[in-house]
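Right, one structure below, let's go through it.
Here the complex is missing a single protein chain, while all its other protein chains stay put.
On to chain A.
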Amino acid sequence: MRERSERTNGHSSTDGIRVAALDDIPEGEGIAIDKAITGTADDIALLRDTDGSVWALDDTCTHEDASLADGWVEDGYVECPLHSSKFCLKNGEVQGLPATRSTCPHRVEVRDGEVYLFPGQAP
């Protein structure tokens, strides 16, 4: 997956892919990055916690088809907009029903107000 994103975007894995400006993501919210850009199987949700930190998870909730980028981000978790399952921002672990499977986290770096994503790399 990473190889494909390098090819498509011409970035080395050490740089990551520049996917957004930090200011594009309000605190407590998320934005979805299209899989055509990330080269991953699913879109990736960039989620900004209430402390300002930025995290990335596979975007589609493991329960049904909701986009976690539309979820509610707070205190280390994103709450799914459909049925409120919570996923840990750091490791994607599911915290409560109805979702039963964890989601995949990706490494993110913020440099000079720009958000760089490392699809497929553990945070």
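We take it that a contact is a pair of C-beta atoms (placed from the backbone, for glycine too) under 8 Å apart; a residue touches a chain by one contact, two chains touch by 3 or more; residues count from 1.
Going forward, contacts and distances are computed from a predicted model.
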item: Chain not present in the shown complex, as UniProt names it (candidates "NitT/TauT family transport system permease protein", "NAD/ferredoxin-dependent reductase-like protein", "succinate dehydrogenase" or "BMP family ABC transporter substrate-binding protein"); value: "NAD/ferredoxin-dependent reductase-like protein"
item: Full-complex contact with the absent chain, from A:Glu29, A:Glu93 or A:Glu109; value: A:Glu29
item: Contacts of chain A with the absent chain, listed as residue ranges; value: 26, 28-29, 64, 70, 72, 79, 81-84, 96-98, 100-101
